[in-house]
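All protein chains but one are shown in place.
The block that comes next holds chain A.
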Amino acid sequence: MSAAARYFHSRAVTLGLCTRNNTRHFSTSLPLCELRHMSRVNVVDNSDLGKNAKTSGKPARIVHVYNKQGVAGIGDKVLLALEKQKVKGIIVGCKQKQKPMVPKFDSNNVVLIDEEDTPMGSRINVPIPSVLRKKEELAKILAISSRFV
């Protein structure tokens, strides 16, 4: 590769562009870590369904996001597919880059809920973002949380 080609290749690598040799370059986005359809999530309450999903090797996947955007953020309700069932859940932690003062977690966390918005577990051992306290509909989930961040 010539010096110029090497330079452009390294620029492409830094910008996250496609770097296959001898091809036209096309743009790829940087990892946004958005929670969409088929995103894998980590169930953080102590419900049996959640524990089984972790140990079975088939993590819970988002099957529908209950908002207009199709991208789930902290506090959004989602429909999950786990253990061959459809279960609703609330996102309580995102890997996605957040606004200032909102915590960003290392894993995408979700709490399972039933049709009446009652959590299926009895305890959440993982820290929950304090911004969720604004939402009255999540009061039952906040009641079983151990720690706020």
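Side notes on the structure shown:
Convention: a contact is a pair of C-beta atoms (placed from the backbone, for glycine too) under 8 Å apart; a residue touches a chain by one contact, two chains touch by 3 or more; residues count from 1.
We adopt the following convention: contacts and distances are computed from a predicted model.
Per UniProt, the protein behind the absent chain is "Large ribosomal subunit protein bL19m"; the candidates were "Programmed cell death protein 2", "Large ribosomal subunit protein bL19m", "25.3 kDa vesicle transport protein" or "Peptidase C13 family".
Listed residues A:T28, A:N52, A:Q85 or A:S107: the one in touch with the omitted chain is A:S107.
For chain A, the residues touching the chain absent from view are 1, 6, 9-10, 13, 31, 93, 98-107, 109, 125-127, 130, 133-134, 146-149.
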